[in-house]
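Before any comments, here is the structure.
Every protein chain except one is present and positioned as in the full complex.
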Amino acid sequence: MTGKRTSLLLPNKNLTRRTALKGMGAAAGLMAAPGFVRYSQAQSSEPIRIGFQAHRTGIGAAYGRWYERVTTAAAQAINDAGGINGRPLEIVTEDDGTDPKRGAEVVEKFANQHKTDVVFGTLFSHVVVGSAPAAGELKMPYYVVSEGYHVASGSLNRYVFQPGITDVKAQVRAVGPWIAENVGKKITLVYPDYAFGHDHRDKFPERFEAAGGTVVGLVPIPPTETSFTRYFPQIPSDTEVIYHVMVGPGVLTFVKELGEFYGSSGPKLFGFIDSLEAVDINSPGLEFLDGSYFWEGMPRYLQPDASDAVKAYRAAVGIDDNGASVNDPKDVSTSAHMFGCWETLYIIKEAMEAAGYQGPADRAKLVEATEALTEFPEGPEHPQGLKVFSPMIHQSFGQQYISQVSGGKLNVVHTTSIEDGMYEPEADYTSMPL
Amino acid sequence: MAFGPYLFLATLEGLVMAAVLALTALGLSLVFGVMRVVNVAHGEFFMLGAVLAWAVATTVSGHPALGFLAALVVSPLIVGAVALVSERLVLRRVNYNPEATIVATIGILYILQQLALTFYGPEARPVVAPFDYRIRFPWFGYSAYKLSIVAASALVLAATWFLLARTRIGLVMRATQFDAETATAFGIPVDRVYAGVFAFGAMLAAVAAVLIVPIQQAHYLMGHDPLLLSFIVVIIGGLGSLRGTIVAALLIGLSDGIISVFFSPTLAKIIATMAVALVLVFRPQGLFGVAAR
Partner (left out) sequence: MNAFAAIDRRALALHLAVIAVLFVLQFVLPAYHHGIMARILVLAVFAMGYNLLFGYTGLLSLGHAMFFSAGLYGAGLSVYHLDWSVPAAFGAGLAGGLVLSAAVGFLALRTTGVAFLIVTMMFGQVAYLFTLYFTDWTRGEEGLTLPQAARVLGPLDLTDPTTRYFAALVLFTIALFVTLALVRAPFGRVLVAIRENEERTRMLGYDTFRNKLGATIASGVICAASGAAYVLLFGYFGSSFAAVQYSILPLLWVLVGGAATTLGPLLGTILMFYLVDLSNDLLNSRFPDWDVSYLGIVGVALVLLILFFPKGLLGSVRDRWVRWLP
């Protein structure tokens, strides 16, 4: 029960994340006091302020913790290397409670009280969509790390970007053909019965079927469910592969019940790691996953062929070879998504330097500068791999990892190409007014 | 899968759900029945029970059953103590005023969630079941532990019935429930009865949580659903009716399980919820028991 406090320690230095921000935060609190009229003349040495919308409480808290750690590590790395345009980076964190209403309020707080230069870091789709109108109205560049299809669909506004992580549509398109060729041709999709699950249901079949596969069953699971066995009979008996994506704490039950239902004779499994993020793959009850396949945004376990950039990134954010905190092997990271925070901060840096960003008056210039970016090469700034940015839909495309569970680890068995996931832009943000 | 086995599985699942529901609702039924206060934090006592079960089970080494049994003893005791403290420090001081109690227990709910978040963390963690056996039916396999919950639930319900109906403690509780003022006049220390009932109700929630945590997981937000479902079971069953609680749990568990065979899942949830609500609309006093006051 105890010991959780230590897990908040910054991995490689004996300095807590919050201590690092203490002085800055105190100053921010003072300056932001109600009635305190302020002006922000961008001094060349004044820090660039990044508003970080964090899921500290609510259903996203397990992700939020790691998003915060990675963000702190990336900010420190950027500052150690001289900051942005010679100015240091300062992260201002606000808890959004993983709630869309609070999310919008937090964006207003960043813009009007903390006077941050940009807002960044949101994961859960409903918080992104709920906050987007506020960002658009306040003309606040808003860089999300969500993997939702909301940005790329064109339904948000010109100020919202997702450059540091790929979206669901690209992910499911990329893995489709590989599943058909390597795991099985007849697939049943098990997914949550709401928008995120429907994106999987609607976007997956196209390329999977083009590669000779057939979707033989659809099993939506209502969001309030805590037990899943009763839905398993809906899985057709000729199913060769069960494709599962479940978000939420119920996933362990799901896998366990699947194991009890099928025993050793069931269909093969292909899952999205989302629901097993922050969960040890060797947890009791997950034995059934042995041999099954997972999509990973970035490998959790250190792979034998890992680049130096990957190793440096892992050391900086403080995860060991198993993808758990170096301070607590039970504290498993959300490795498949959190790299997006690291990469997005570097993209903000690149765009700000390209725009010659001075202060909030240059936010429109920053948006245009971000839209002028096209490619983020693999390296220390982008350890997950090369990304190709589509300015029209404000969305990056990148490679996906497919891993197999064996020997209590996730081993990468295939890396998709960027082209596997790409699709024609379905919107054009650049034509919208700034 | 053929229709017959499918229905069988749905029934089995409904039965397990009913057992779980009856178990979680039992503590709430007592608190609600005797004290007539809406304890919004009841679900958090359940959560605390599960989180403590994880803590105890991971501390005890050796066979999983040892850790589980230790949790079954330790977790309810701690939860009961926490409940007793909050009852003495807060609920008693607002005189069990129904409205003040709602705000006070929402406050306690926040505090307990914060404690879990700070000391346990935001992750979902499993507790190993005391035994791991898979029953092989011809069409599918099923967890023996899940079925054993049905038996455990029956056992706890029987014990509670015995306590309420056959012991002096039960008599005092029933007298307080029936009319607190008259009970005071007859020399029953109502104040202490309330404290005891509140702690005992929380302990029952913790016992339920320990039994359930091997098939679900401990998570700091897990108290939410059991709270709502428990309320429903308690009211449908009729206040203060143990028999009603069991019947209501069976009704909700089985209807939820079986309706899901015929309709798309979310629609099935809508229909099941609507059906249960309409039972209450047309029988406001619940299935058994007297009209809710």
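Each chain carries a letter (A and B) given by its place in the written order, and its residues are counted from 1.
Simple rule for what comes next: a residue touches a chain if its C-beta (ideal position, glycine included) is under 8 Å from a C-beta of that chain, and two chains touch if they have at least 3 such contacts.
A quick note: this is a predicted structure, and the numbers were derived from the prediction, not measured.
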Report summary line: Filtering B:104, B:149, B:175 or B:250 for touch with the omitted chain leaves B:104
Report task. Sort through A:48, A:156 or A:319 and give me the one touching the missing partner chain. Result -> A:156
Query raised in the report: For chain B, which residues reach the chain that was dropped from this view?
Result: 32, 38, 40, 90, 93-95, 97, 99-100, 102-104, 106-115, 117-118, 228, 231-232, 235-236, 239, 266-267, 269-270, 273-274, 276-278, 280-282, 284-286, 291-293
Requested in this report: Tell me where the left-out chain touches chain A, residue by residue.
Outcome: 4-5, 8, 16, 18-19, 21-22, 25-26, 28-30, 32, 34-37, 56-57, 93-95, 97, 99-102, 104-105, 108-109, 111-113, 125-126, 129-130, 132-134, 136-137, 148, 150, 155-157, 193-196, 198, 222-224
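Simple rule for what comes next: only the chains that are shown with their structure count from here on.
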Query raised in the report: If you average the CA atoms of chain A and of chain B, how far apart do the two points sit, in angstrom?
Result: 36
Query raised in the report: Which residues, counting only chain B, touch chain A once they are in their complex?
Result: 1, 5-6, 9-10, 13-14, 16-17, 55, 64, 117-128, 134, 136, 140-143, 215-217, 219-222, 225, 257, 260-261, 264-266, 268-269
Report summary line: In the complex, chain A touches chain B at residues 1-2, 4-5, 7, 57-59, 61-62, 64-65, 193, 220-222, 224-227, 229-233, 237, 249-253, 256-257, 260-263, 278-279, 283-285, 331-332
